[in-house]
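Complex shown without one protein chain; remaining protein chains in place.
For chain A:
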Amino acid sequence: MIKAILIFNNHGKPRLIRFYQYFTEDMQQQIIRETFHLVSKRDDNVCNFLEGGSLIGGSDYKLIYRHYATLYFVFCVDSSESELGILDLIQVFVETLDKCFENVCELDLIFHMDKVHYILQEVVMGGMVLETNMNEIVAQVEVQNRLEKSEVLNCLFCHVNSSPINREATKPAVPDQHRLRPL
């Protein structure tokens, strides 16, 4: 089981927090701080595994992390997960984000926190690995996006039809619509 997924930047600012096991709000923040403390002082040329943070659980738990540019991706897992497997899962997750956001950067994660959550939900569900195939994940996310797009269009057109005068006003909005598609 995956117990928690934490993403924070080089300064320890949380960018995405997802716990699959209940912790109180204070405890969560403490875990984030401690994890950042543990991870941030490690060089890039040491191993990607950390054992036994005292907060999230005893020796059964491991922190598996990867450092990308300004962000740390940390998965906290128990002994039923394969270390290297999770390490590659992080890679899959990040590559998926990259596909969805086109050259993903920290800002994407900040401003589209909800989107990132949706993508993550297609990878890990309730602490269990749901899908490891990047194409499949992207496909699922796209299904949802199509829904989003159709809803926005519906909304626009219902107004547009009722007021022909306003057609001019909607025009600049249309090219913007296309930007949804790559997602």
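Simple rule for what comes next: contacts are C-beta pairs under 8 Å (C-beta built on N, C-alpha and C of every residue); 3 or more make two chains touch, one makes a residue touch a chain; residues count from 1.
The rule we apply is simple: contacts and distances are computed from a predicted model.
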Out of "AP-4 complex subunit epsilon", "LLGL scribble cell polarity complex component 2", "WD repeat-containing protein 73" or "xyloglucan 6-xylosyltransferase", the chain not pictured bears the UniProt name "AP-4 complex subunit epsilon"
Which listed residue (A:Thr35, A:Asn48 or A:Thr96) would be found touching the missing chain in the intact complex? A:Asn48
Could you pull out which residues of chain A are in touch with the chain that's been left out? 14, 16-18, 20, 22, 25, 28-29, 32, 42-43, 45-54, 59, 80, 82-85, 87-89, 92, 101-102, 107-108, 110-115, 117-118, 121, 125-126, 128-133, 135-136, 140, 143-144, 147-148, 151-152, 155-156, 159-160, 162-163, 165-166, 169-170, 173, 176-177, 179-180, 182-183
